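Removed from the display is one protein chain of the complex; every other protein chain stays in position.
What follows is chain A.
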Amino acid sequence: MDITEYIMLVFTDYTLRTITLGTAILGAVTGMLGSFAVLRKQSLLGDAISHAALPGIAIVFLITGAKDSNVLLLGALVSGLIGTFWIRGIISKTHLKSDTALGLILSLFFGFGMLLLTFIQKQPNANQAGLDKYLFGQAATLVESDVWLMAIVTGICLMILLLFWKEFKMLLFDSDFTKTLGFNTKFIDILITSFIVLAIVLGLQTVGVVLMSAMLLAPAAAARQWTNRLSVMVFLSALFGAFSGVFGTAVSASQNNLSTGPVIVIIAGVFVLISFVFSPSRGLLFKQIRFIKNRRDLQLHKTLAFMFRIAETHENISHPHSIKILNNFQGFTKGTLQKLVQKNYVQLNGNMWSLTREGYKTASNLYNQQTENNE
């Protein structure tokens, strides 16, 4: 199946449309909330929460014996929240650091979840097959009601986000200030964390516990590179997330044997890579270009200053000198000399160079400026 065929199918095929919509909405909501996680330096919290949700799913299944995804997700939510609050407890009450707390909760909850899952697998209940789809997620199992659930949750998230926008923003950048203004920071904190947990739990069915954290981080990390405004970042992040979802579904649908979750993660990773390299203000490429340009400018200045020193000793500033004497120092290249000529600072005459009046003036000012700056 190639891409055009896929686009045709999205509009006609029920399953594909559902999956595409589902992953797009999921990407949008995780991207949106992921911005907060990334900015709050809680990037790895997502990883911990998604792993911590596993025992919740298993326990709910053990109790109810049914595989209703909504009820299972409720279990995941509770278990994820317990994990989150335990992490906070460990950090605030003991001297263990946040990384240890995250790693602990992540691995311990996951291990417990795996114990329960393998225990369930040995049970004679025929209904149990397919619970392990929560490990890696199976977008193919999405049905319309799941998508509706996602859409509703996204709507609620969006509403809460708009309602508490000011508070969230302030808490993000200056929590102490927020506290002094009389806001209940604990409540806002718990609110945003709970919604992050909710978004993660929502994605478990599609992407799975192992890769869910990337869904949260990658769009936000990519969006961060393009802007310094929170609102733009949240919007871009949601956009990147949605596109990762759609492209990921498209790629995995057009190939055999490709599960959707990993593909979405890799597409999101590509977004991150592109943003890291090509973002105009922060990207590595432009940073490198600026760096090289600065270095060239500096070299130009160095050559000019050097010439100025020589010209200074002569009465006639345009007295010609041999190019050879410039070789004594390293900043000089044919290119820099050519550039100086272009700027009309220097005149070339065969093997000789001479400073123009303009060049002399610039060079002396350059020198003055430098000393002023030094003082």
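What we mean here is this: a contact is a pair of C-beta atoms (placed from the backbone, for glycine too) under 8 Å apart; a residue touches a chain by one contact, two chains touch by 3 or more; residues count from 1.
Throughout what follows, contacts and distances are computed from a predicted model.
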{"item": "Per UniProt record, name of the chain withheld from view [\"Peptide/nickel transport system ATP-binding protein\", \"Transglutaminase-like putative cysteine protease\", \"Metal ABC transporter permease\" or \"FxsB family radical SAM/SPASM domain protein\"]", "value": "\"Metal ABC transporter permease\""}
{"item": "Hidden-chain contact residue, picked from the options A:33, A:76 or A:135", "value": "A:135"}
{"item": "Contacting the left-out chain in the complete assembly, out of A:57, A:102 or A:171", "value": "A:102"}
{"item": "Chain A residues that touch the omitted chain in the full complex", "value": "38, 41-44, 46-47, 51, 89-90, 93-97, 99-100, 102-104, 106-119, 122, 132, 135-136, 210-211, 213-214, 216-218, 221, 224-225, 257-259, 261-263, 265-266, 269, 272, 276, 282, 284"}
